[in-house]
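Of the protein chains in this complex, one is absent; all others appear in place.
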Amino acid sequence: MRSFVRGIAAFTVCLAAAGVTPAAAQTGDPLGVGRRMLAEDNPGELWIDRGKTLFYQKQGPKNASLEGCDFGMGPGKLEGAAARLPRYFPDTDKVQDLETRLITCMVRLQGFNEADVIRRAISPGGSSGSDVEALALYITSRSNGMKVDVRLSHQKEYDVYKAGEYLFFRRSGQTDFSCNQCHGEAGKRIRLQDLVHMTDKKGAEEVASTWPAYRGAHFVVRTMQWRLTDCFWQMRLPDMKYGSDMSIALTLYLNHNGNGAVIRVPGFKR
Amino acid sequence: MNNPRRIFLKRSGQLGALAAVWAAGLAQSSRTWAATWNKAGFQSKAMADVMKNLGATGATESKDIVITAPDIAENGAVVPIAVSSKLPDTQQISILAEKNPFPLAATFDVSSGGEGYVSTRIKMGQTSDVWAVVKAGGKYYTARKEVKITVGGCG
Partner (left out) sequence: MAEPMKIRATLQGDVADVRILIMHPMETGQRKDSKGQIIPLHFIQSVVVQHNGKTVLDTQWSQAVSRNPFLGLRIKGAKAGDKISVTWTDNKGEKRTDEAVVAPAS
């Protein structure tokens, strides 16, 4: 995936030289027409059915479906489950996000090898996507139209929230970068790409309600774990470990701040 | 060797060769489009040649054709383009990106019942005029709109 992304990046440098100036982007809304046209008919929808099939299909060494998987509302109950994630799960004694919970079930119920699942979880750009991506989208789509409602009712949920808050503002790595430097005020962008203002309620709501999303330049559905992984790379931090406590802390912090947002997935990201 | 078409397909991978096979009628499919797929038009590199192969040389500009597309596209791999024609008896709509290696991207035959409207998404390698070429009442008309291509830094 990296080489794919870098290839695109190299390609864009040539395009940038073709004469698109930032000033042009600020008159009116020249990007808005395209964004609306793409969001109206989102190819990400093609993966919802695949995710649904995968959820109910018997798979893995134990030849089981995921119907016994408890996302917090009871085994197989998906309605509104993603709206409450991340949350504390007594059986693992951990706060888990959608993807780590899903992988717990793929390992415990279906008998898959955890390392294998994680290795394949983020698909290469321009592929037909991974099972985890399709499943995460299907499960979240069952909360479409519902409000994000992440609670801090268990002590561990509160602790993880505070850890996420700390991580969001902490400057790290060789460039001494924090999330807050790019996402802590309005009107920031990288080239033409507007950056979400996450310390603002509206921005936090956008984060909490639009993932998994179809990523236009990758042609596959991307999840929150991917988004964080890519941010870490952009910040030149060491590679983020998929499903790590750090990733769950940031996700819980952001989703809780976005409470009340109405979930509409798949989102569409350029 | 009892399936020459399949072997041919495997070896060639070349669009031109494929189209030639179809044009020669070797394809199993009886579908009419295979014979009418505008190989010459899709392979033309110069706008004048595309227009010639569409039979649209000398087409006149028309205000009855509206192209809906972004002024600036964030991602050249997915540029949304919609074309609406209010010309009476609209029969065909083609979408061209002038500076693409092969400008002709798509042709839509709109027969009775279909409105003079199509919407799709195309790849564009660089900032360019996008053309709509419309055949209506047996004559050809055009409209164009510039689309700037860029890509942001973070997604």
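The letters A and B name the chains in turn, as written, and every chain counts its residues from 1.
Note that contacts are C-beta pairs under 8 Å (C-beta built on N, C-alpha and C of every residue); 3 or more make two chains touch, one makes a residue touch a chain.
Note that the structure is a prediction, hence the values are computed from the model and not measured.
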Checklist outcome for this item: Contacting the left-out chain: of B:Met51, B:Ile65 or B:Ala97, that is B:Ala97
Item to check | Touching the absent chain when the full complex is considered, from B:Met51, B:Val110, B:Ala136 or B:Ile149 | outcome: B:Val110
Checklist outcome for this item: Per the whole complex, from B:Met47, B:Ile67 or B:Ala82 the residue touching the absent chain is B:Ala82
Checklist outcome for this item: subunit B positions in touch with the non-displayed chain are 9, 13-15, 18, 27-29, 31, 33-34, 36-38, 42, 77-80, 82, 97, 100, 102, 104-115, 117-123
Checklist outcome for this item: Where subunit A meets the left-out chain, the residues are 3-4, 40-43, 45-46, 49-50, 124, 126, 128, 219
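The rule is short, and it goes like this: only the chains that are shown with their structure count from here on.
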Checklist outcome for this item: CA centroids of subunit A and subunit B: separation to the nearest Å works out as 36
Checklist entry - Can you list the subunit A residues touching subunit B in their complex? => result 8, 11-12, 15-16, 18-20, 24-25, 30-35, 37-38, 182, 189-193, 195, 215-217, 219, 230-231, 234, 269-270
Checklist entry - Of all residues in subunit B, which touch subunit A in the complex? => result 68-80, 82, 119, 121, 126-127, 148-155
